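Beneath this line is the structure, given in structure tokens, with notes to follow.
A single protein chain has been omitted; all remaining protein chains appear in their positions.
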Amino acid sequence: MMSVKSDQSKLQRKAAILVEALPYMKKYNGETFVIKYGGNAMIDESLSQQFAEDITLLKQVGINPVVVHGGGPQIGTMLKKLDIESEFIDGLRVTSKDAVSVAEMVLCGGVNKNIVADINAKGGCAIGLSGKDSSLVTAEKIIRKRADGSEVDLGFVGTPKAVDATFIEQSIANGIIPVIAPIAMGEDGQTYNINADTMAGAIAGALNARRFILLTDVSGVMNKAGEILTELSFSDVDTLIKDGTITGGMLPKVETCVNAVKAGVNGAVILDGRVLHAILLEIFTERGAGTLIRE
Amino acid sequence: MMSVKSDQSKLQRKAAILVEALPYMKKYNGETFVIKYGGNAMIDESLSQQFAEDITLLKQVGINPVVVHGGGPQIGTMLKKLDIESEFIDGLRVTSKDAVSVAEMVLCGGVNKNIVADINAKGGCAIGLSGKDSSLVTAEKIIRKRADGSEVDLGFVGTPKAVDATFIEQSIANGIIPVIAPIAMGEDGQTYNINADTMAGAIAGALNARRFILLTDVSGVMNKAGEILTELSFSDVDTLIKDGTITGGMLPKVETCVNAVKAGVNGAVILDGRVLHAILLEIFTERGAGTLIRE
Amino acid sequence: MMSVKSDQSKLQRKAAILVEALPYMKKYNGETFVIKYGGNAMIDESLSQQFAEDITLLKQVGINPVVVHGGGPQIGTMLKKLDIESEFIDGLRVTSKDAVSVAEMVLCGGVNKNIVADINAKGGCAIGLSGKDSSLVTAEKIIRKRADGSEVDLGFVGTPKAVDATFIEQSIANGIIPVIAPIAMGEDGQTYNINADTMAGAIAGALNARRFILLTDVSGVMNKAGEILTELSFSDVDTLIKDGTITGGMLPKVETCVNAVKAGVNGAVILDGRVLHAILLEIFTERGAGTLIRE
Amino acid sequence: MMSVKSDQSKLQRKAAILVEALPYMKKYNGETFVIKYGGNAMIDESLSQQFAEDITLLKQVGINPVVVHGGGPQIGTMLKKLDIESEFIDGLRVTSKDAVSVAEMVLCGGVNKNIVADINAKGGCAIGLSGKDSSLVTAEKIIRKRADGSEVDLGFVGTPKAVDATFIEQSIANGIIPVIAPIAMGEDGQTYNINADTMAGAIAGALNARRFILLTDVSGVMNKAGEILTELSFSDVDTLIKDGTITGGMLPKVETCVNAVKAGVNGAVILDGRVLHAILLEIFTERGAGTLIRE
Amino acid sequence: MMSVKSDQSKLQRKAAILVEALPYMKKYNGETFVIKYGGNAMIDESLSQQFAEDITLLKQVGINPVVVHGGGPQIGTMLKKLDIESEFIDGLRVTSKDAVSVAEMVLCGGVNKNIVADINAKGGCAIGLSGKDSSLVTAEKIIRKRADGSEVDLGFVGTPKAVDATFIEQSIANGIIPVIAPIAMGEDGQTYNINADTMAGAIAGALNARRFILLTDVSGVMNKAGEILTELSFSDVDTLIKDGTITGGMLPKVETCVNAVKAGVNGAVILDGRVLHAILLEIFTERGAGTLIRE
Partner (left out) sequence: MMSVKSDQSKLQRKAAILVEALPYMKKYNGETFVIKYGGNAMIDESLSQQFAEDITLLKQVGINPVVVHGGGPQIGTMLKKLDIESEFIDGLRVTSKDAVSVAEMVLCGGVNKNIVADINAKGGCAIGLSGKDSSLVTAEKIIRKRADGSEVDLGFVGTPKAVDATFIEQSIANGIIPVIAPIAMGEDGQTYNINADTMAGAIAGALNARRFILLTDVSGVMNKAGEILTELSFSDVDTLIKDGTITGGMLPKVETCVNAVKAGVNGAVILDGRVLHAILLEIFTERGAGTLIRE
């Protein structure tokens, strides 16, 4: 027999948030959200635990999260331990066959399984995959051209040429949370390392995801006044690139978002992974917490 | 292109409420909640609009609400207009054949259709029924006995003898919100008026509802210190009746809850219908807002 | 151990009727028949009992009856009891807000539930609905124009603007006999009374009914020789209106039938509701018993 | 534009027969009726055409007829043409290997295909089978014993040892009317001729048929006053055999009926195949037209 | 406890054949093969037993065989026994009504049931049908014209006018092996005998069979060097007819194959029925064992 004094005003604030959140429940029920996971959110132990919790919670309430992760620093550490040094051409790092083997081992056998284990420890049911599994992603070697037209061979660095998401869709329907490492096989039978943002965007497109969420270490796209821009159309993006608002590292992120939308995603979000429960806030509140890019 | 300044602490409070509410989403997904609707919540225009909104919201997020309503005051008004006076025996009101016809007309043709229309206006898909429709409830005449064993004939006042909820279950599966008036046919071919709390409890039992929520004009069961008792076992109820904590009008309410649980309901809640969004708070917060009675 | 003398000629007459009726069984199996119920058939106790029996029988043999009923006399009686007098404009009765409330109460809470109870007592499984339930019918205010172009406001009298028969179809599939009162909500949030023939025709059209049967107090359309015309094409109808064979109260009935056929009904029948088992004879015999109107 | 004068009393007689017949429609919907077809009904051209019509009609209204036929006279004619003479032992005819080949040819390749063709010409969808097809019936040689215990070898005359009705049930579900000849394979790999009544009864039992109808050239079982006995229990049968009412050729027919009921049939009927539409009258009228035997 | 000395080279030969055969398993899984069965393969006891075994094996591994058989010699024998002599017109045999009755009896009641029994004895589940059953084939009288344009009436010899393979498809899905005799009903209500090759080709076309296999008593189509031609296109066929390679009895066989392919068969094979397990070799080895004709 428990008793309690009720605090009416606190109850009404709660009710207001519920009335705000519940419609998103319906709106996003059964929808797929592809989340690029990396950076601080992956390294900080408290953020990574809470990320696993949020992902599990999403699945439990009927949203289908698919996680694509990076792991650059972890690869770097292992390459160093194994004394595998990188060659550079024109200032660009070349990925040798040995290096891509290490990348695969670290990403698929290390980082990936840790994320899977974290989610499963929170009560989810994750599986770890790479682009090789069920031939999910077929890679294509990236060809960089010099100004004189000659090609630079950067080794085993690829980009997604084709995505067959059949098995991902079946797994989702079976209650699974797929966690995917950015490694894939080329048609030449070679293993390629793929940029995690690009891999995530391509998978999101193939899944016609409702949202592609790019977790980063910045606060979304900001205007020159330092305010977060909550929603951008393609033409907004054009304008902001031209006027120099979007620059530097933000440029490829915005481009990946635009490409994902063009490939079939309903909307792409650049979201600050350093904020606790950023994903829940983005999904269940009116304003969200990052920058939404839509056609 | 919209911009915004983010308020981190407000966002974190929101996230905390979401983390609290989301697990209930999963817990109650696909479950049936039978709600007895009456009193102030039905008369006050603002409360009744918000009730219709909450019911619609529940259905949208995967919970199946079933509404059973009363309408005593509305019947009284119509009886007066039609100059139908009640006879009294031993101080108890007798329901004549004319009176029960008026009750049926007012409940099924007035109150019921208003609730249906309110829910549908909010985007729900409600239908109005009485115990006669699809032979949902079979009534049995209530027999009151005097101390000397002689019977008092109170006329066409009944109690549920049998409930066949097949059609209600099919309608729920079809996305319908059933709204039910407490009128039913007896095996004698006569129409009976049934106490709305009793009708709701019997239907909740037949549906093996997850919760039977009795909306009332009081703040749940309170201890002598005036604090709401949030959860009571059957033995708690016994104790509180014996020590005089539960008395008066609260007695039959508690009894209806206990009977509903015995008939198959997982838990019954006496809830203050005067609180805005009382139902949402009860369902999606840890403490709820009323008194939960469970075996 | 029972014994019997067989009467061969009687047996052969029976066999002949069965050979006539059985093919209709197959022809109409799973088909929907919308029946407008009203007039003598509804008032005469013996006819109304037998109507309930016929409807139940139809459902049992695989035909899906949907009943739409009127109730003008019953509304009139109640308006009188409540001293609600009608205003008249240009000789037309105006339906006030009070009057439409009474109409709804009487139709939905009185007449409708009686029909439901009668059918259920015969072993059927009926539910009573109005156009408000599951937003079945959306009403539109009827605008009458005077010769000078000015509009007459007749109050809350409507006509069906849209019909969403989804729930009716689901109920039919669940073995239910829907019984529908001619009341509906307008997009303005007001309640409207609709002519029962019009309501029935609109619902029959939305259901693509095999037959729309209009039970009336006359013997179908007759030629000037007083013989019933068993089948009429649209052009027959035109001819008969022009030559004055179809006049008076028969005109709107024929028009309702033509409209129902245009809206998707396979054929519409004006049938004499005063004949015992008129519906069975219409459905299972070669000639039927009324006037069939088809394109 | 057709007109007609209605004859009310004739209409009411029709309605009465419909009200009598329709409930049987519901009662027997989806039920299986196994009909032993033979004798006059098969030889008389008018009766056989009408038999094919009745069978087709039954299927169309949702009843599942299964026909098992005989063909003794046709076999006799062919044996004669081929100069195959029968040997007799103790006055019983012996079926030689040649004779059973002829029987199979005549039954399966002659009689059976004629019945199939007749039904299909009426719009049904029949297929002709024997006990060999889909291993429907496994035969067992009949062993007759003399008084002194020695066995009489009557050749290739068998009795059903096992029935596997799977394919018959699937065919019925696919809208097929199976027509079955009384020929089956033994476990010894030999072909056996089976008494058609026995074959029909065994198949009816395996199908748990609602009715096993034995069409014969007599008017059902009659009492000593010459009246048809419309229904007999097993104990009635015992009494009537003991008191000499059931004798001669009626004895094995009654026994076959009793065995069919014991094997799973709901009721078995001995029916006069010489009456036009005997099957329809038996199924759709209260009294039926033959003798029903039930436990 | 069994021991064995392994013979590596024999094992490797086995493995090689398995690696060759297994892909056909996948390729033909669920596909329909219509096999015209006749000639030596049907008469030679050892070949016919092994035919039944092969057919059963095919069904067990997921291929759907449909057998269409002939029976000319057996009909001839019976006509002789019954002293039914053939009339000849212009040197062509005329099939009288008596003769077609005998043909039906022998094919449907004799040959057909023997094949069914053989397959069932091997563990298959066959049923025997003719074109009459389920109105599978509708026949059309063959009209031969003389040079002067006058018609020769050859009696009851027909050709398939229409094929309704619905029931065959349902039976196949139910695990049945259909065995079909070349007899069918005409629209004139007469029974016709059809050439078995033509009947088989028409059924194969209606079933869109993967293969139509014509078992014959020759080694496929051979070139002038006496080598079997393993695959022919339509234009190859044209060439070989023009240059006189395909002549005599091979001409109608090749024509039937071409027609079957035009009617919907993927490929037709003329196969030597005198080779043991010819069907298995044709289906599961790279070269097959006969001549494949494809567009």
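Quick notes
All chains are identified by letter, namely A, B, C, D and E, in their written order; residue positions are counted from 1 within each chain.
Basically, a residue touches a chain if its C-beta (ideal position, glycine included) is under 8 Å from a C-beta of that chain, and two chains touch if they have at least 3 such contacts.
Nothing here was measured: the structure is a model prediction, and the numbers come from that model.
The absent chain, not drawn in this view, touches the displayed chains A, E throughout the complex. When the omitted chain is restored, the residue from A:Val34, A:Leu58, A:Leu107 or A:Val157 that touches it is A:Leu107. Of the options A:Leu18, A:Ala126, A:Ala200 or A:Leu292, the residue whose C-beta touches the omitted chain is A:Ala126. For chain A, the residues in touch with the chain missing from this view are 81-82, 101, 104-110, 112-113, 116-117, 120-121, 125-130, 132-135, 167, 170-171, 174, 176, 183, 185, 189, 191. Taking the whole complex into account, chain E touches the unshown chain at residues 1-6, 8, 11-12, 14-15, 17-19, 21-23, 25-26, 29, 53, 57, 60-62, 219, 223, 225, 227-233, 236, 275-277, 280-281, 284-285, 287, 289.
Everything that follows uses one rule, which is that only the chains that are shown with their structure count from here on.
Steps from chain A to chain E, taking the shortest chain of touch contacts, total 4.
Interface chain A/chain B: over half of the residue numbers present appear on both copies, so the contact uses mostly the same residues. More than half of the contact pairs of B-C, counted by residue number, reappear in one of C-D, A-B or D-E; that pair is D-E. Separating the centre of chain B from that of chain D, both taken as means of CA atoms, is a distance of 60 Å. Per-chain Cα centroids separate chain D from chain E by 36 Å.
Not a single residue position of chain D touches two or more of the other chains.
Taken together, the touching pairs link the chains end to end in a line with two free ends.
Chain pairs that touch, as defined above: A-B, B-C, C-D, D-E.
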